[in-house]
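Missing here: one protein chain of the complex. Every other protein chain is in place.
When the chains are written out, they are named A and B in that same order, and each has its own residue count from 1.
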Amino acid sequence: MSAADWIGRSHERVGARDRVTGALRYTADLSFDAALHVKLVHLGAARLAIKAIDRRKALEVPGVACVLAADDLPTPMPRYGPAFADRPILATGETKFFGEPVAAVVAATKDAAEAAAALVDVQAEPLPAVLSVEQALDPQSPLVQEPALRPGDALANTNVLREWTFGWGDTAAASAHLVIEHEYRFPMVTHFAIEPHVFIAAPDGNGVTIWTPTQHPFVLQRVIAAALKWPIARVRIVAPDPGGGFGGKGWPKFEPLLAVLALRLGRPVRLVLTLEETFQNARRTSARIHARTGFDKDGRIVSQELNTDFLIGAYADIGVRVVSKASYAACGPYRTPNAKVTARALLSHTTPSTAFRGFGTPQASWAVESQLTEAAGVLGIDPVEIRRRNLPRKGEAFIPNDTPADGDWSAALASAERAIDWHAPLAKNRGRGIALGLKSSSTASASLAIVRLHYDGSVSVMSGTSDMGQGARTVLAQIAGKELGVSPDRVVMTMGDTSIVPYDSSTSASRSTVFMGNAVIKACAHIRRQLHTVAARALGVVESRIEVAAGEVRTPDGVLSYAEVMQAGFGPPRGEIIGIGEERGGGYIPTHPLGGRPEFWEFMCTAVEVEVDPETGMVDVTRIVLASDVGKALNPQQVEAQDEGAAVMGVGHSIMEELILDGTGRIVNLGAMDYRIPTIQDIPRQLHSVLIQNEDGPGPYGAKGAGEGGILGIAGAIGAAVNQAAGVAMRELPLTPERIWRAIQSARAEFG
Amino acid sequence: MRPFTYLRPTSLDQMMTALADPDASAALLAGGTDLIVRLRRGHVRPAMVVDTKSVRDLNGDIIAIDGGLRFGARVTMTALVEDARVRDRFEALVEAASVVGSVQIRNRATLAGNVCNASPAADTVPALLVYGARVNVVGPAGARVVRLAEFFTGPGRTVLTRGELVASIDLPFPTTAAGASFGRVTRRRGVDLATINLCGLITSDGEARFAFGAVGPTPFLRIDRTGALAAGATDAVARDAALRTMCGAARPITDVRGSREYRAAMLAVMTGRAWKVAESRLRGRMGTRPA
Partner (left out) sequence: MSTANVPVRMQVNGRSLDLEIPPQHTLLDVLRDTVRLTGTKECCSEGECGACTVLVNGQAVCSCLVLGVEMDGQQITTIEGLASEGRLDPLQEAFVSTGAVQCGFCIPGMIMAARALLSAKPKPTRAEVQEALVGNLCRCGGYSRILDAVLLVADSHR
């Protein structure tokens, strides 16, 4: 098998065998002999004024080491966060969301910690809570964040954390043949990775080590260092492969608390959240989007006005970035001559929202795609055709001065149209829908990789990318294998330990294949350059007469393996050759609203077919076809599996998932019993993925990124299909049986 | 979970003695699929958990009795759905038991436990009601038989007094040919708790029995003997009126699974569907053609 064969092949997933045997150690499986167990104390509503915390009974439980509360921490309370350092180590004065801990119990056993936590007596009084977009915008509502935390911020006396206006052209002056105007809603949903959150911290000689399945070890490292006021070098993060991340394990949650506990007690401390606590601590940003879209008589978009109000939680986490990034590109993959997007990030007394696959785009896409579908209906234009008419050509700028359309998007649309038999007749109660999704990949980020060529020609790759199921380990090994002419089985990946791997911004934005992949390629090129020098010196030949290819060095006298070159060059003292690669993409652009141009666009066309039971409102998604523009699929099976998984995850927020809050901000359907995600009986009969590969991406061998596309447009496609099947236009997700039933009843009442 | 004492009596006498302790609250453990969840959530805090699985006098067998089947206290949902006699004579009970949780749940959950847990949404109960189930209770004061229709007193509450437990559940074979159908509405296709559930049974005598769950504080049974719901009944107006009367006693509430209005509407829809299926199954047995 030649080196070229390792790219574009569905090489067996690295780590799959350990996963099917139960041998892989996830963070909760790690053994720490002297570890103490942590149990959080939190209260029954979102916003409660803490009057008193009585620890006496808790401290009497045998084995309890301490009960930490705000009064044990410095004043002012240390705060942390990846964008704004607004989140306290423990709630101080009042709780800001349902599940925010007011105390942390540490004990020798899990049983003791649990027993003691139940005995911590908290006197608290309810306060009115801000729980919705409307409440956040109401000037009479209480402020979620103290203005003193936002010095110099003109919005400090509002619950608007940030606001933006993006756009071009003049939407007010644009004249349209048809204007469609509606309000859309996207619910609060939670990641529900099958692995709940887990955090372990221990003091070590240098400082502190934290074990947690974080997607972004280097973000965590700097946030911990800042919270402790330490140099970065003293903080070590060890990030075992997550059991699912989807953005929920990206940004710091309880690691600062665990670091404080570990240092205070001088022992390793371990916190495993229950699934309920995990739900309380990570969710997607919910949104209310007002869309006013103008079309000409041929269905071409003339103007697009969007008011995107995102309800972020009590603390910013990465919510501000979600809002700005999604809103900037909210008009979607369409020629939009006049655009105006007014976006707001709104604070509320709810779970801090964080990154979640799609990063705000599913919310925007729900609105924009639904508008297009409606226009198609009114104008009598086929929904596929109306999109075709609005798609920019490859190379065309659709956002002024920014990365142009970088793929043959019409090809993906045509592929999906064919694969779902778009024009075939439909049975009764059945409908089809199509939607496009476009997400900006990474802007202004950095990945470094170190590759080590060992004396025997085997290879180690050190990379900060997190493999949370998308298969990064495998793809990076394939790349190193191809570049150095080594079978991926002779490539060992080391990931996730900041004391070993070099800096990487994050595993997010579908960026890793491109950024880390390119970094690995550059590191391998660096190795080849060094081999060139070593070979020339060892053989006494000028460099121009030596060629370093993948896996072999060609000299005037014949071909040598890399190992032979090193043996010749290093002799008995041996050695190794280390390559370093760095990829920064287009770089940081301070004047760009997002800090940089999208390195590539992630484009997905989603087509679905559904059947609706008109009497019960139940939706059966019978077919899903996905056509994604991936540039080059380095491991096709892994890309398809990601697209499929994203689509089924999206079926969740489309038809069944929603966190329901009561008036006090308590999550009513907390836990797996009443927060329903798709099961194996909820999937379509046909789930089919098409990969458009024109090798036109900025990544390795023409690759772009993938993994989020499947979740971007699925709600819009399902909404359109439900409309065709049942004759109802839905604007609020999820499309539960009851919601559809109600819409059908209303339509009957109105139209007889 | 909070600590408790675990007892595993081997006879009913031993069990009664343990349950009779006035100073120690006790919970009975059969399949565990309800109890362990409640223990974890702290909804119950018993001093002791008494395991029924070693009590000689309680068994996991389905035995033939005069005119029916007796389901021992330890009969699991899996054992029930796999039993050929139950599949043959009590089709709607099999339909209901098949949707109680997942396979993992059904391998442990017992029929008796499902009944004693007394959730208004218990899936097996509407089927048991239309089949005329009788509950054999044992306790410190001796044994008694309670008709299932009189067994529930409120959400999570039964007529069982302290120290009493269910030894078995009897289902009489229908005395004439009958067709039955179980139906429910859920939020997703996969395993779920019922928004509403119900079971309809029609006999060749023209009697129609319908039982409903999750639309009131307890599941309840209604019987129509007017003939309007008999097999082959052609008067659709009378039939719909009779079905509406059946549903009339429902008192659905609004909760996280559904609103009162939706539940009421689904009751009407699913009752009609259950009637159609039950009616066609009965005609299949009677060998008659559709009306």
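In this section, a residue touches a chain if its C-beta (ideal position, glycine included) is under 8 Å from a C-beta of that chain, and two chains touch if they have at least 3 such contacts.
These numbers come from a predicted model, not from an experiment.
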Hidden partner chain, touching residue among B:Gly60, B:Gly101 or B:Gly227: B:Gly101
Among A:Thr214, A:Asn390 or A:Gln470, residue touching the chain not depicted: A:Gln470
Residue touching the undisplayed chain, where the options are B:Leu39, B:Val130, B:Val185 or B:Val215: B:Leu39
Per the touch definition above, residue among A:Arg17, A:Arg393 or A:His423 touching the missing chain: A:Arg17
Residue of A:Ile53, A:Leu68 or A:Ala193 in touch with the missing chain, whole complex considered: A:Ala193
Residues belonging to chain A that touch the chain removed from view: 10, 12-13, 15-26, 28-29, 31, 110-111, 191-196, 241-246, 272, 274-275, 468-471, 637-638, 640-642, 644-649, 671-673, 677-681, 683, 687
Contacts of chain B with the absent chain, listed as residue ranges: 1-6, 8, 21, 24, 29, 32-33, 36-37, 39-40, 47-49, 51, 53, 78, 101-105, 107-108, 190-191
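The definition used in the following text is that only the chains that are shown with their structure count from here on.
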For chain A paired with chain B, centre-to-centre distance based on mean C-alpha positions, whole Å: 44
Touch list for chain B against partner chain A, complex: 2-3, 42, 185, 187-193, 256-259, 262, 265-266, 269-270
Interfacial residue positions of chain A with respect to chain B in the complex: 111, 115, 118, 615-616, 618, 620, 655-656, 660, 668-669, 673-674, 676, 678-682, 736-738, 741-742, 745
